[in-house]
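Provided herewith is a single structure, encoded as structure tokens, for subsequent inquiry.
In this view, the complex is presented without one of its protein chains, the others remaining in place.
Letters A and B mark the chains as written, and numbering starts fresh at 1 in each.
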Amino acid sequence: MNHPTSNTPLLQVNGVTVRFGGLTAVDDVSFDVHQGDLLGLIGPNGAGKTTMMRAIIGVVQPTVGSVFLGGESLNGLPIHKRIQKGMSLSQQLVRPLRDMSIQENVALAAASDKTISPLRAFLNVSTDRELAVAQTELARVGIVSMASQSPSIQPLGVLKRLELARALALKPRLLLLDEPLAGLNSQEARALATTIAEINQQGLTIVLIEHNLGEVMRICQRLVVLDNGKKIGDGDPRVVMADPVVRAAYLGGDALGASEAQGHSTLETQRA
Amino acid sequence: MLAIELVAQGLIQGSIYALVALGLTLVYGLLRILHVAHAALFTLGGYVGVLVCNASGSLALGFLIAALVAGFGGVAMFRLAYQPLLSKPPYVALIASIGLFIASEEAFRIIFGAQGMSFTNPALQQQLVLGWGLQFKLAEILVMVSTASIIGVLAWLQARTRIGIACQATVSDPQMAQSFGISLLKVRDINFFVGSALAGFAGVWVALLNNLVEPTMGSVPSYKALAIIVLGGLGSVPGTLAAALLLGVIEAFGTIYLGDILDRNAIAFAFLIAVLMVRPQGLFARS
Partner (left out) sequence: MNYEISLITTMAIAVMFALSLNLITGFCGQISLGHATFQGIGAYAAAMLGKAGWPFLATLPVSMVLAGLLGVIVGLASLRVRADFLAITTMGVGFLFVGIVRQQESLGGELGVSSIPDHGLGRVGFMALALLMCAGIAALSVYIKRSWMGRVFNGIAEDEDTMRVLGIDVPRYKLAAFAMGTSLAGLSGAFYTYHLTFIGAESFGFVESITVLSMVVFGGIGSVPGVIIAAALLSVLPAWFQVIGDYKLLVYGGLLFVMMRFSPGGMAGLAARFFPTTPLVKGGKP
């Protein structure tokens, strides 16, 4: 247990339950994520996906159970410590720092070794290396031409890619993406999903929450399905989506609304 | 016996704090602004009350006009000072409020003089003997009674009437409230009016209790009101009342027993800090 072998999953969610007052948002959920996976965490509205993500990142603490990163328990660790241990998050509600340019946003993330303590940050002035890293990551997500512009004038599609670049600049072992395609039209969503798949192919382990089932089916190698806080599916996307329990969860009232909002029905997705 | 007296004194003082703090908590709960200038409306109410009462001979009229003037003064502050600054970072409104507060204290001093004003014929000064050796001025009893009834009515209004519920909705989710057709502006106006009127009302009471209105009388109650809204839970009417009364009583005991170490104002804040260390979200906040 002290020496993580290559068989130790990068992320282990063990029997995590999250309760708020009388409400159980996540109910005894367990799953593993292995190095190199591209895992989609899906489920109808209110299934507990966001809470699960928050428990992994540290915004909420599990009432029961624990989360392990590379064999190390994350329980009780504050958010920034978890980030320092090698995970990074791209948030659903994009929040770029508006006082600086796009590349400066990414450079700030790239400077994580210099900013690890106030003293070290105080002693370091040069930004050359970080700006270079920023250029690389911005190129990787395809928005390097806007590097010196302000985030305030950018459309959502660009901001989503900025979130991604920032998360990548932290050089994580595990990348968490919270609804990266939300709010994008089908073209933009397809393009960004492709980019995400490419990044995974370059070797980065990725977990993403997403409502856009079409793209999820296209790029994810594995799905974990939540409904009402419980895990109801885990495995190959096609197999999981064919499971009657999963289909029932999605074709229930909430799910219908969710898929209508995406502009296509769940059944269409199966044919795609 | 001494203890009961102290409790009573504390409740009287606490009632005043409650009236002032209520306006503050309504504004903070609504807009996240530390409305320091609220103190000016308290003082304004005091002056208006004394002037009207001295001119007309009627204390009731004094109360009424003071409350109205303070109420409208509060709305004017909102429209002129805070509303234009809602989109800016919170410190902007805070500093603007501080500027307003300093300027108004000075304005009172310049207009009315630094020595202050008194009632020509202070009413409600009769002593009432209550047994257990307790003796109070009628005014002191009435302050507590009126505070309790007003706050009771407000709490009821907030919970049971459309306007009250609209106010609560505006605090917790302004956008959703708007989509339900609630006019944010109207709700905010009402909040400022009610809170400021209460402050003005409290100002007249203090003028009556001390038989003095002077330019700086607003500062101390308003600083403590800031502490109270933290203790009581933002936007919570019952919480603010409880915290205000509790603070009044703690102060009364504290001045006697801790007077060697701390002065009166410090006691209030020592209490605040002690509570926050144990319960960072405040005394009565629903966490």
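FYI, contacts are C-beta pairs under 8 Å (C-beta built on N, C-alpha and C of every residue); 3 or more make two chains touch, one makes a residue touch a chain.
What you are looking at is a predicted structure, and each value in this text was computed from that prediction instead of being measured.
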Sole contact to the chain not displayed, among B:V20, B:L34, B:I190 or B:V237: B:L34
Which of B:G57, B:P84, B:G113 or B:G152 contacts the chain that the document leaves out: B:P84
Given A:L10, A:V26, A:L74 or A:A111, the one touching the chain that is not displayed: A:A111
Candidate in contact with the missing chain, chosen from A:N124, A:S186 or A:N228: A:N124
Touching residues (missing chain, whole complex) on chain B: 32, 34, 81, 84-85, 88-96, 98-107, 110, 223, 226-227, 230, 259-270, 272-273, 276-277, 280-282
On chain A, residues whose C-beta touches the chain left out of the figure: 57, 78-81, 83-84, 88-89, 91, 95, 97-101, 104, 108-109, 111-112, 114-125, 148-150, 152-153, 166, 170
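Just so we're on the same page, only the chains that are shown with their structure count from here on.
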Chain A and chain B, separation of their C-alpha mean positions in angstrom: 48
